[in-house]
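As you look at this complex, bear in mind that one protein chain is not there, while each of the others sits in place.
Entry: chain A
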Amino acid sequence: MSSLLRLATAGSVDDGKSTLVGRLLYDTKSVLADQLDAVQRASVDRGLSTPDLSLLVDGLRSEREQGITIDVAYRYFATPRRSFVLADTPGHVQYTRNTVTGASTAQLAVLLVDARKGVVEQTRRHAAVLALLGVPRLVLAVNKVDLIGYDEAAFTVIAKEFTAHAASLGYPDGSVLSIPVSALHGDNVATSSENTPWYTGPTLLEHLENVPVAPDPHEAPFRFPVQYVIRPRTPEHPDYRGYAGQIASGTVRPGDQVVVLPQGLRSTVESVDTADGTLDEAGAGSSVTVMLADDLDIARGDLIASASDRPEVTDEVTAALCWLSSKPLQAGTRVLVKHGARTVQGLIEEIASRFDEQTLSTVDGPDVLELNDIGSVRLRLSEEIPVDDYSQSPRTGAFLVIDPKDGDTLAAGLVGDRFSTLGAPEKA
């Protein structure tokens, strides 16, 4: 059975990202004849001599009219080794919030640069956002190498500059790979290019197929947000009481000692249940139903965690916020915080600093956070919740900031002092 890799793409305007994604779909035969016909027709209508593969992915009318990508689009392709879910995120500065969205679930990100321009402001900004969100691996696709005459020296300069930037964001050697590609002609996308004999690494697709992504589940502590209590009260199952959820981190087995938070009640896992039968063990990402040995008062929003390695329970949180709304944030704003399966009220007590992605430094005490700003805040909550540091356990260190008035999602929240830990990207 093939495994699943979730990846995101990012790049600045006109780097050819939609063309690269179109090329990946085309070369993995994920584009079918009727879609190609439609692209062919639309390209001819626009007076183009060759089919514009970017038309495969620009889905909304305004995107096709403006020739730009506006919203995150999800693409699917597969090889015999792996299935891929690709979040294609727009490059414009005003759409950085989409990069944040795509990166939140990505195990790897492909950043695009134009070989003629090299690493630009937007590349550095995107890399910082990817590091902040803990995307564990990066690929730099140096596109349009045909336009620099497949020049090795020029490629090496770009690759070195990017690797150094990534290292300063905490990406260790081996987590970043630079590949010279031409999305338009297909060089090193799915097939090795004869034009770059000096490049001996894998093609982009080979790398995506083979890159190891899953962390060792036994290293992370068990975290299980309770979504729903299953109590059938039917004649066949009169006393069944199970806690349903998706494992956020670690593994669980019958007999494990656990604690229910925020109450602090201890118990033992009696069984790990699914509709297909009980399991000896279940790991991160699995949706299961946990039964406990003791009859406790547990509801949606509670967290079942390893008794020996438990998260902090607190109503005072320091966190990084990626501000995603056009309504600016000011200190004193009341918000809703959705963390795991629990939503509580919150008050932004202080905006401690704003992160400058260009200089990788912080600006202390800004008055506001505006759309696309990333800042560090102190947040007071209406009740205590169990939280982890995002770098230790992303799924229990992440939260949404919601506008209580209209329900809009205002920000992505990451627990902990992320700016000083940008040196250690990690993700379960």
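Heads up, the rule we're going with is that contacts are C-beta pairs under 8 Å (C-beta built on N, C-alpha and C of every residue); 3 or more make two chains touch, one makes a residue touch a chain; residues count from 1.
As a working rule, contacts and distances are computed from a predicted model.
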Problem set entry | Among "Dihydropteroate synthase", "Serine/threonine-protein kinase RsbT", "Sulfate adenylyltransferase subunit 2" or "ABC transporter ATP-binding protein", UniProt-listed name of the chain not shown | "Sulfate adenylyltransferase subunit 2"
Problem set entry | Residue of A:Arg75, A:Arg125, A:Arg223 or A:Arg354 in touch with the missing chain, whole complex considered | A:Arg75
Exercise. Taking the entire complex into account, which one of A:Thr9, A:Asn143 or A:Ser178 touches the absent chain?
Worked result: A:Ser178
Seminar exercise, completed: In the whole complex, of A:Leu7, A:Ala220, A:Ala244 or A:Ile374, the residue touching the missing chain would be A:Ala244
Exercise. What chain A residues would touch the chain not displayed?
Worked result: 1-4, 32-35, 38, 42, 56-61, 64, 70-76, 78, 81-83, 85, 97-98, 100-101, 104-105, 156, 159-160, 162-163, 173-178, 199-202, 206-207, 209-212, 214, 217, 227-228, 230-234, 236-237, 240, 244-247, 274-276, 282-287, 300, 324, 336, 338-339, 341, 394-395, 398-400, 402, 406-409, 412
